[in-house]
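With one protein chain held back, the other chains of the complex are shown just where they sit.
Going by the order they are written in, the chains are A and B; count residues from 1 in each one.
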Amino acid sequence: MQKLKTSFYAAGLMAMLSAGTAQAVDKAELIAMGKAVYLNKSKGNCVSCHQIEDADATQAGNQGPPIVAMKQRFPDKAVLRAQVWDATVNNPLTIMPPLGKHWILSEQEIDAVVEYVYQF
Amino acid sequence: MKKALIIVAALTLAPTFAAAESFEKAYLKARAMYGQGAVFEWQGNQYVATHEEESEANVDATEANAQMMIDKAKAKNKEVAALGFEWKLTGDILKKAEAAKADGDYRKALDLAAQAKYHARIGIQQYHYAQSNWQLSVPE
């Protein structure tokens, strides 16, 4: 455990650094990717349950709350990310799949979809 | 085997565990909020939120290592299948991992096998969680 801990720490710092750079360079790209994740049935398929003010999100379902006022509802973007990653933490019975915990989406795809919905 | 069971127990019971936040809970929270590589503190020590399988796959991209990771993932998937909780895509991911290995793309093979093994491990957790929590949604 001790040995693992130190190697994890170093790897983590490097990952954070590279993630920071990517974010600065490609925010628009990230949002475009997030939109694709939101709409794609074999990716996030968020549109099946959440309405959103995007003309491309047709026939959205309503099992979950609509994507509105995200900045007010989630002042801390990381809290929103955690909700996408595993919604069962707040409600064990939720119909929402744990997109991160069950590795349905990659960590980057989760970052992307969070960026996309955070605009609304 | 023992280790997997321990982690399952921790995760299953985390919500009812009133005392100090469990390691598993702290780990999942960090990973959920900040993604892979997030650094978090637990009981005075610092840790990095990297899945067990991700660090297992973080080895030299050789054929032997790829094969080892694929074998581990297959074994884990057999375990979850025996419990009746195998996930739909895991078999395909394993096939892709084998194809990547055959193409000499050992890095890709390692990463895919890590994902498959992770899916199998979480499926086992899901099974154990269901055993004690399935009744939560029964109308009373």
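The rule is short, and it goes like this: a contact is a pair of C-beta atoms (placed from the backbone, for glycine too) under 8 Å apart; a residue touches a chain by one contact, two chains touch by 3 or more.
By our rule, contacts and distances are computed from a predicted model.
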Name of the absent chain as recorded in UniProt (options "Protein-export membrane protein SecF", "Phosphonate C-P lyase system protein PhnG", "Signal transduction histidine kinase" or "SoxAX cytochrome complex subunit A"): "SoxAX cytochrome complex subunit A"
Partner chains on view for the chain not depicted: A, B
Residues of chain A in contact with the chain not shown: 1, 47-49, 59-63, 88, 93, 95, 97-98, 102, 104
Touching residues on chain B - with respect to the absent chain: 6-7, 9-10, 12-13, 16-17, 19, 22-23, 43, 81, 84-91, 119, 123, 126, 129-130, 132, 134-140
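Operating definition for what follows: only the chains that are shown with their structure count from here on.
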Chain A and chain B: spacing of chain centres that average the CA atoms, whole Å: 19
Residue ranges of chain B touching chain A (in the complex, touch as defined): 15, 28-29, 31-39, 45-50, 55, 58, 115, 118-119, 122, 133, 136-137
Residues of chain A that touch chain B when the two form their complex: 4-5, 7-9, 11-16, 19, 78-79, 81-82, 85-86, 89, 92-93, 100-103, 107, 110-111
